[in-house]
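FYI, not all chains are in this one, though none of them got moved.
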Amino acid sequence: MSTRFVCFGELLLRLGAPGRELLLQSPHLDVHVGGAEANVAVALAHFGHVVALVSSVPENALGKAALGEMRRHGVDTTGITRKPGRMGLYFIETGAAQRPSDVLYDRADSAFARVLPESYDWPYLLAGAQVLHVSGVTPAVGANAASAAIAAVKAARAAGLDVVFDGNFRSKLWQAWDGDASAILHEIFACADLVFADHRDIAIALNRDFSAVRHDDIAQVATDAAFAAFPQLKRIAATQRRQHSVDHHELSATLFTRDGVIETPGYSMTPIVDRVGGGDAFAAGMLHGLYSGMSDADSLNFGLAAACLKHSVPGDFLRLETTDVAAFLGEQRFDIRR
Amino acid sequence: MSTRFVCFGELLLRLGAPGRELLLQSPHLDVHVGGAEANVAVALAHFGHVVALVSSVPENALGKAALGEMRRHGVDTTGITRKPGRMGLYFIETGAAQRPSDVLYDRADSAFARVLPESYDWPYLLAGAQVLHVSGVTPAVGANAASAAIAAVKAARAAGLDVVFDGNFRSKLWQAWDGDASAILHEIFACADLVFADHRDIAIALNRDFSAVRHDDIAQVATDAAFAAFPQLKRIAATQRRQHSVDHHELSATLFTRDGVIETPGYSMTPIVDRVGGGDAFAAGMLHGLYSGMSDADSLNFGLAAACLKHSVPGDFLRLETTDVAAFLGEQRFDIRR
Amino acid sequence: MSTRFVCFGELLLRLGAPGRELLLQSPHLDVHVGGAEANVAVALAHFGHVVALVSSVPENALGKAALGEMRRHGVDTTGITRKPGRMGLYFIETGAAQRPSDVLYDRADSAFARVLPESYDWPYLLAGAQVLHVSGVTPAVGANAASAAIAAVKAARAAGLDVVFDGNFRSKLWQAWDGDASAILHEIFACADLVFADHRDIAIALNRDFSAVRHDDIAQVATDAAFAAFPQLKRIAATQRRQHSVDHHELSATLFTRDGVIETPGYSMTPIVDRVGGGDAFAAGMLHGLYSGMSDADSLNFGLAAACLKHSVPGDFLRLETTDVAAFLGEQRFDIRR
Amino acid sequence: MSTRFVCFGELLLRLGAPGRELLLQSPHLDVHVGGAEANVAVALAHFGHVVALVSSVPENALGKAALGEMRRHGVDTTGITRKPGRMGLYFIETGAAQRPSDVLYDRADSAFARVLPESYDWPYLLAGAQVLHVSGVTPAVGANAASAAIAAVKAARAAGLDVVFDGNFRSKLWQAWDGDASAILHEIFACADLVFADHRDIAIALNRDFSAVRHDDIAQVATDAAFAAFPQLKRIAATQRRQHSVDHHELSATLFTRDGVIETPGYSMTPIVDRVGGGDAFAAGMLHGLYSGMSDADSLNFGLAAACLKHSVPGDFLRLETTDVAAFLGEQRFDIRR
């Protein structure tokens, strides 16, 4: 039984140096399509849900290719318009051991960023859906996108959809256009049923400073403050990442509800094939759990398992099925399946 | 001083997704030639033995290429016929961390499977050889191949060759043609001097159930039963694999003789470059040891070292020389040799 | 203003040697998705039409990938089922100069071929469409597919759709299951409004022999016979290919109607990047013309231009837009567009 | 005996689809560094001259790589600054036969375009040089670059350098910032000793319309007008390109002086490996000839030969030596040199 999701955000092309090479060390780039909301959309589609992405791509070969890639993964693209402007890009080199991976954004002034907020017909775009998902990257893109994101979550709330917001705070993007992150995120938090956020995201949305709080208490204090400030908010989820090296992280997750907190044990992830999209896979996995009738604890575990598996798949997308996640949560067999 | 071996089994093409990609994530496949018996044959040829493979490939470019690949590694291919039919294929995607590798077989109705058992002239094919090697994949391929395998081991035994059988039980293959694995494997075990098998293989060959036996005793109980049932049988060898993740296994080995049991310590294998063919390399290594005059214990160690090294070589074949295995068993230096 | 097309046929994976290499000369294969009807469907989708493909793919990673590739190009895949069985494959090596390209089919017993004809619900599958397209490859696949193809064209005719049939005679496929091509093609021709066929296709469908006819007259004689035998048939189109070398062909086209014949001049195509799918692009181009309100002559020219351009695009699909074909028919500028 | 050249213009990254694929048909891009003036600089450096490029690249890995590539070819990069901003990009897919190659520019708002004209210290940058080379791409980039280009040619003229201007008119770039091409190019022509230009470039620089002139006379009429308007101008050179297909062009060249006109025969170029940079190679070749003491006619031939050879070299750069060009002009042997 599938749920109908709408995700709203920008599609990006990721241009990556092959293997562990530095950028342009050899004259080749590998290309992936990505974007926080697109990543969630693709993962949910592979999990069997009906998912539409609302976005805009340029009217050129790059935009056409990105749009085709979404269709390939079964995402409904009728809400993606083709507009004048450029394709948002990012360049990446994948590190190793103690050399961190590096991202170089080249997404300013994209076709998506130029779309006027009034050009989105939200009642039409949300018709028939149960859930709207937006991440903090969307409002950070610029004034147009921020207004559109606020309009989207308000329209969704008004139409009775659940609203899911994934913090994904990117200070560089906000600084580039001098956006008032606190005010904007506050408006979005005020519409959300579920947020993926840690104390830093909450601090911004509440314009508060938790730095004086004891480290062990900070998550609970921030969560309490968020629940107090946003009465409609039901759940706050987050992952915790411990990094031993570029190729070896450990991931656990926490879910706060008004009834208390659920915590998972940590999974050791090594080698990490592709770290990009790990948080988006967590969101998609948890959404699958919650909207498939799993308990909060099972949803959290499913989300963490999806996040963990994402680190083993090249590209931004988790393109695995629920049976793959279930196998991970089950026997944990690591030999060839044949 | 080399020994003359004959191996009997099917050649397969392995079509693999590049690196850690999912199948057809990008539109490329890397091709390797393989097959349990071919893997043993190639390893033994690199160890300096005279090895012939008895097999059949289709009369087309794929069959020609597979046959050429065997010659490249020094295997005698005069016993490989070219017949109508298709090439057996398998597709593979290599997992990572907690995502298991996946094999997709597409080998039904191959040229090899179609060959009638009476078309093999075993006295001619075995002439001059000391050892016949067959694995459990061969009889599992179908009724023709099963009859041929039984004929082969009987002819070998009649002609005074040693017979080596490697269990390699693949339930999917047996189910595909509803073959009576127990009866067929019993006939083959009854001709073997050495089998590579664990308690599961033995249970099938004896049509017995060891599930009530205490876990710690099961190997000994099964082995005792096999030695009792098959008076000609001299040795039973097996590896034990502990899996920490897809990229990190630990391998040890055990050899049962009528005089007792020999056990090796475990080797930690990480990263695993290519896990396919690990068991075949163990068989080849142990055969090299036994037929080069090593003690049982040294042969077991040589086999385990060969198996371990196979995990570091791309493709199905162990294409290393005895000096490489000896270096592994010796100083264990891990810096560049220059 | 787009037309709704339904195409019915098998999806295949094409595994090709890189560049001009012989098969398995180096251990890599490049993968494309194709199939006569899929090729037509993709081209029509890029031309802006609404196209659904009716087909079946295996329930495995290969089938999933082929299906995703159709979606990527905007083809409606809701009529593609996932069934047990294998994926139809073909291997190709691309020749050069005087060395012809070679195809090696490995498509027997595919999931598509196994689908029982009664499992297709044609009224449902054709609902809302104006045109059904089938090629001669579909009935050649086997008894199931032949029955399904006949049922499809009858259902389409009954429902008032136009029926388009592309001859594509492949004797090897018919021989493999000893199918009665004449009888089956006769039934299909009897439902078609438009056929892509030359005198050889017509000879089979009519079970006649035109070999005694003078070479210059044979096309007209065969066409007359077809129009006489099939009163519902309105148009017969074909391309003529003159081959100077593997890399240099010349292509022209002819359209017979009951009013007479239209002929195009020939286009010289060199170098040929990928000859596969040339005929399918011709069909798609002509269908675009006819169903976009072009005259017969303009449709024929559009079809020929599409066919010609296909030879310059790697893979089985023509993935160009109508503006690209129009540019070809217009100024014919061959410098970089910048 | 080498001459000291200074070239002024933007460095670009070219991201190209592999082989004859469409953009993002497969997920790989091949990268080359280019730019009209950089192309001239690299060719002159390989011809043995001392060449400096004045430019700016972003302070990131892409800019660092582009700068390193210039150094690799022996171009003096001390006049290239590293500034905030993005790297100018262009995407390209290489056509075939009748499918034209397509370029997609993504160079707006680059680090180079942002550099203020007053930040160039021309007396310092030109010190010791004999020749300044600028192409029409530089002023087309934007108001900053246009002012800088004018300042550069004036400073060069004042300092006694020869000024060379290559028309390279790109209407899309001028339109993007609504630049007054006529006025700006007039100022630049007024400083040039040698221009690479045809009647279209001259029409813009003179703000005149030659469309009423008979086709056969138009080059001479335009040239006369230019010589009349710009008394310092000594030579006007241009190539003529006849296009049989994307892979087959024919190239000839013309040089107008105040003494008359010199024309070359045409070279047939097929196959064309890489058409980008052909005009820049012509400029570089002719500059080499003129500044190595060749006659005008020999310089023209050398330039045309360089242009022709460029079409056989992948990437934007002609990376051949004078001996390669001389061999082309000499025996024209087309067998392997061994």
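In this document, chain identifiers A, B, C and D correspond to the written order of the chains, with residue numbering beginning at 1 in each.
The working rule: a contact is a pair of C-beta atoms (placed from the backbone, for glycine too) under 8 Å apart; a residue touches a chain by one contact, two chains touch by 3 or more.
Here the structure is a predicted model, which is why all the values come from computation and not from measurement.
**Student:** How many copies of the one sequence build the whole complex, if 4 are shown?
**Tutor:** 6
In this section, only the chains that are shown with their structure count from here on.
**Student:** What's the farthest chain from chain D if centres are computed as the mean of the Cα atoms?
**Tutor:** B
**Student:** Quick one: compare the interface residues of chain A with those of chain B and tell me same or different, with half as the dividing line.
**Tutor:** At the contact between chain A and chain B, which are copies of one sequence, the residues are largely different (under half shared).
**Student:** Mind checking the centre-to-centre distance between chain A and chain C? Centres are C-alpha means, answer in whole Å.
**Tutor:** Computed from C-alpha means, the inter-chain centre distance equals 42 Å.
**Student:** Quick check on chain C: which residues sit in contact with 2+ other chains?
**Tutor:** None at all.
**Student:** Please give the residue numbers of chain D that touch chain B in the complex, ascending.
**Tutor:** 26-27
**Student:** Once bound in the complex, which stretches of chain B touch chain A?
**Tutor:** 19-22, 25, 92, 95-103, 105, 170, 172, 241, 243-247, 249, 271, 275-276
**Student:** Could you please specify the touching residues of chain A with respect to chain D in the complex?
**Tutor:** Residue positions touching the partner: 15, 22-24, 27-32, 60-62, 65, 86-87, 89, 91, 93, 102, 104, 106, 108-109.
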